[in-house]
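Coming up: chain A.
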Amino acid sequence: MTALLETRGVWQRFGGLIANSDVSISVGRGEIVGLIGPNGAGKSTLFNLIAGVLPPTQGSILFDGEDVTRMPAAERCQRGIGRTFQVVKSFETMTVIDNVIVGALVRNTVMREARRKAHEVLEFTGLAARADVLASDLVPAEKRRLEVARALATEPKLLLLDEVLTGLTPTEAQTGVALVRKVRDAGITVLMVEHVMEIVMPLVDRAIVLDLGKVLVEGKPADVVRDPKVISAYLGDRHAVGA
Partner candidate 1 sequence: QTSEVVIGVIYPFSGGSAQQGVDAQKAYETALEVINKNADFDLPLAKGEGLPGLGGAKIRLVFADHQADPQKGRAEAERLITQEKVCAIIGTYQSAVAVTVSQICERYQVPFVSADNSSPSLHRRGLKYYFRAAPHDEMYSAAMFDFFDAMKKKGTKIETLSLFHEDTIFGTDSGNAQTKIAGERGYKIVTDIKYRANSPSLSAEVQQLKTANADVLMPSSYTTDGILLVKTMAELGYKPNAIVAQDAGFSEKALYDAVGDKLEGVISRGTFSLDLAQKRPMVGKINDMFKAKSGKDFNDLTSRQFMGLIILADAINRAKSTDGEKIRDALAATDIPGDQTIMPWKRVKFDEMGQNNDADPVLLQYVGGKFVTIFPPQAAIAEAIWPMK
Partner candidate 2 sequence: MDKNFATRRRRDLIIAAGLAGIAALAPLFVKDVYVQNILILTLMYAALSQSWNILSGYCGQISLGHALYFGIGAYTTELLFTKFGVLPWFGMLGGGVIAALIAMGLGYPFFRLRGHYFVIATIVIAEIGLLLFQNWEWAGAAMGITIPIRGDSWLKFQFLRTKLPYFYFALGLCCLAWFVTWWLEDSKWGFWWRAVKDNPEAAESLGVVVFNSKMGAAAVSAFLVAIGGAFYAQFLAYIDPESVMGFQFSLLMALPAVLGGIGTLWGPVLGAAILIPMTELTRSYIGGSGRGVDLIVYGTLIVLISLALPQGLVSLFSRSKAKGATR
């Protein structure tokens, strides 16, 4: 079976700065893939390219067997790419449930259906109790959860999670990890960015490390954390010992 997502030699330049250079990765169906790498390595930029916020300077992106390189973001969402934003972008004047309904409308044109779906997703993500609160009144951690809920409501095939589990106590993070597993079990492929190794490493099937816009290493999490290049660029010595 072909990969669900594939990027082929993708470049992204911002003026003189190269945020992604020749990035070729692929994500198979049903996988949870971790995308890690130093701050400013170009992870969020790659997400933007996959989700269609901007077209890559060079290279192509294939999703579900189709070339989506020039496809607008909205259309990619309809094809099944769901994403969250690292700097959360809630619809601030709308309630939590209404935020999620917007996502649900992609596949449910009947309002009643969309609303039902949205409630379902809120239950699933544990936000049900906050359904009628304005998004602007949520605390940061809740807003990140709302990002996930909204993206899930679009019933994606591929879900891009950009640091949604940050700012949680380890105990809370475990709930988050369980949630991601549940998502995968529901048949959704996950590509996630996360800096907290204790969370990502046990969770992902495979890890891709970006550094300075390039793919540095790729492989099983256990191997990746031992890779000296990864340790020196990203993890630091302490984690080398820890891992």
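Observations on the model:
Convention: a contact is a pair of C-beta atoms (placed from the backbone, for glycine too) under 8 Å apart; a residue touches a chain by one contact, two chains touch by 3 or more; residues count from 1.
A word on the picks: all candidates are chains of the complex that A comes from, given by their letters.
Bear in mind that the values here come from a model prediction, so they are computed numbers and not experimental data.
This complex pairs chain A in touch with one listed candidate out of 1 or 2: 2. By the touch criterion stated above, chain A contacts candidate 2 in their complex at residues 51-53, 72-75, 77-78, 82-83, 85, 89-94, 97-98, 101-103, 105-106, 109, 111-112, 114-116, 119, 132, 150-151, 153-154.
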